[in-house]
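Right, I'll just put the structure down here and ask away after.
The complex is shown incomplete by one protein chain, all other protein chains being positioned as in the whole.
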Amino acid sequence: MWQRWRERFIEKTIAASGMFSIIVVILIFLFLLKEGLALFRTVPMTDFLGGDRWYPISEPPRFGVLPLILGSCVVTLGAIVLAVPVSIASALFISEIAAGWAKDALKTGIELLAAIPSVVLGFLGMAVLAPWIKYLFQLPTGLTALTGSIILALMAMPTIVSITEDALAAVPRGYREAALALGATRWQMMSRVLLPAARPGILAAVMLGIGRVIGETMAVMMVTGNAAVIPRSVLQPVRTMTATIAAEMGEAVRGSDHYFALFAIGIVLFAISFLLNAAADLFLHQERH
Amino acid sequence: MVSEAPAAVTMAAQQWSVWYGTVQALKSVTLDIRSREILGVIGPANSGKTSFLRSLNRMNDMNPAFRYEGKIALDRQDIYRELDGQTVRRRVGIVFALPLPLPMSIRENILYGPRLRGERNRARLEELVERSLKAASLWEEVRDRLDSSAMKLSGGQQQRLCIARTLAMEPDVVLFDEPCSGLDPISTAKVEETMVQLKAHYTLVLVTNNTKQAARVSDRVAFFLMGELIELGSTEVMFTAPRDRRTNDYITGRFG
Partner (left out) sequence: MARPAWQRALGVQRVAFVLLFLSTLLIVIPAVAIIGTITVRGMGAVSWEFLTTMPTKGMRAGGIFPAIVGTLELVSLTVVFALPIGIATAIYLTEYATDNWLTRLVRLAIVNLSGVPSVVYGLFGLGLFVMFLGFGTSLLAGALTLAIMILPVIITASEEALRSVPKSFREISLSLGASHWQTVRHAVLPFAIPGIMTGTILGIGRAAGETAPILFTVAAFYLPRLPDSIFDQAMALPYHLYVISTQIPNIPASQRYGTAFVLLVLVLSLNLAAVILRARFRRRRQW
């Protein structure tokens, strides 16, 4: 009898733990809303979303988030343009061409890249990459959107490669054999049969790569120069949403408009990541059916 | 298991029907299982014989699509309405088709059931190991290596270990689900021999694809076809003068 009760208690606890994740997501959302929406008591939402000036500590302060959103977009777009072709190509190479020892070595190399902490990448970006960029393009500073894009591309690549690899592996063997039996070369089989068949998975990989990049904070903050202006070129400093939160939260007075504005940026980020993940999940499920 | 063996019990199914989702696996089966007999259950694939066996100790409960009608009694108690699944499974043990020891030592495999039932007495547990292994005719082969992994035993030994593991729960009824389908002829002979010995103390139900095996060990045989019980009778009658033509066809190998 005692045993029955004990088990029932354990099972109830387990079920409650299962609900924990839902509660946390709701809590994150609520806390971002609670602190972020407080901004709009004094600042109209149009000034926040449409404003092109981010001067949080001038008098009067301006909380236009547009330059930050555009900053994030430019850096992310650059990173994705750099990362996607390379990642899909190497996923193809690793899953279809490389074999045995070489395959393991390449996979390990990519896993290593994924394991490097972002602050270490940011540090090397500052110490090594930025001076190169500065010299190469004869710029006043090497801390630019491009520098950020390159570092972020390195961070996105392992994600995209591994999910694309999974998608390729999930293509039934019969597809490959049928294509080869019809006299296609292996490359024709890969480009005309394999890639189209794996498309939903690859799209999911790209979505998750974008999610990884747009939410990345430390490396970006360290290498993009942090100028909150609307970017006109990839060779100028920009400032992303994540970097703004990380850089300014330390100084923002708790309970001030500045503090609330940083949480409002958090809402924007949370919404973007939510949409990206939902989209990726949709693609992955579509693939399964 | 000698002197203190429990008086073996009977089971009975009354108009027992089973569905998995919309598919009906058993159609109103009525059948009794007598004390200290071996009831052989034969029939072709999808005849419902395994569904029937798994109904007898509520192993279907885990399948969310499982639905039933009718009644199965264990010593007059309705096992689906008056008893809970765990109690039923403690009293009605099962030996599966494939020899599947858990990846633990031989001793731990045997003691898995008794320990979870709450038995803590060392001496009694030791005695149980020996008694169960002896009853399953495995004791002489493994007595020196009770702590080595059960995965190292041969297929036939593993299956007898599974029998010993079931006996260690001290059940009233033991179900066998094609227990020799993965075994070579010599191991099969050993397992069959074990079953016949067990009859002295237990009520046994044997589902088998092998009609000759049913003929060798059963006291009575039930023939299932497409979810229905076609015929039930003593082994001798079933194999020499079955009443139903389909039984005859199956036994003489015309289908199945």
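In order of appearance the chains are A and B, and numbering begins at 1 in each one.
We adopt the following convention: a residue touches a chain if its C-beta (ideal position, glycine included) is under 8 Å from a C-beta of that chain, and two chains touch if they have at least 3 such contacts.
If you're wondering where the values come from, they're calculated on a predicted model, not measured in any experiment.
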Inquiry  = If I consider the whole complex, including the chain that's not displayed, which of A:161, A:179, A:202 or A:228 touches that chain?
reply    = A:161
Note = Of A:48, A:63, A:263 or A:283, the residue touching the omitted chain is A:263
Key: Positions on chain B where the hidden chain makes contact   = 57, 59, 62, 64, 85-86, 89-90, 93-94, 96, 98, 100, 102-103, 112-113, 116-117, 149, 151, 165-166, 169
Message = Which parts of chain A face the unshown chain closely enough to count as touching?
response = 7, 10-11, 13-15, 17-22, 24-25, 27-28, 31-32, 34-35, 85-87, 89-90, 92-94, 97-98, 106, 109-113, 115-124, 126-128, 154, 157-158, 161, 183, 185-188, 191, 208, 211, 214-218, 222, 242, 245-246, 249-250, 254, 262-263, 266, 269-270, 273-274, 276-278, 281
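To be clear about the criterion, only the chains that are shown with their structure count from here on.
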Ask   = When the C-alpha atoms of chain A and chain B are each averaged to a single point, how far apart are the two points in Å?
value = 56
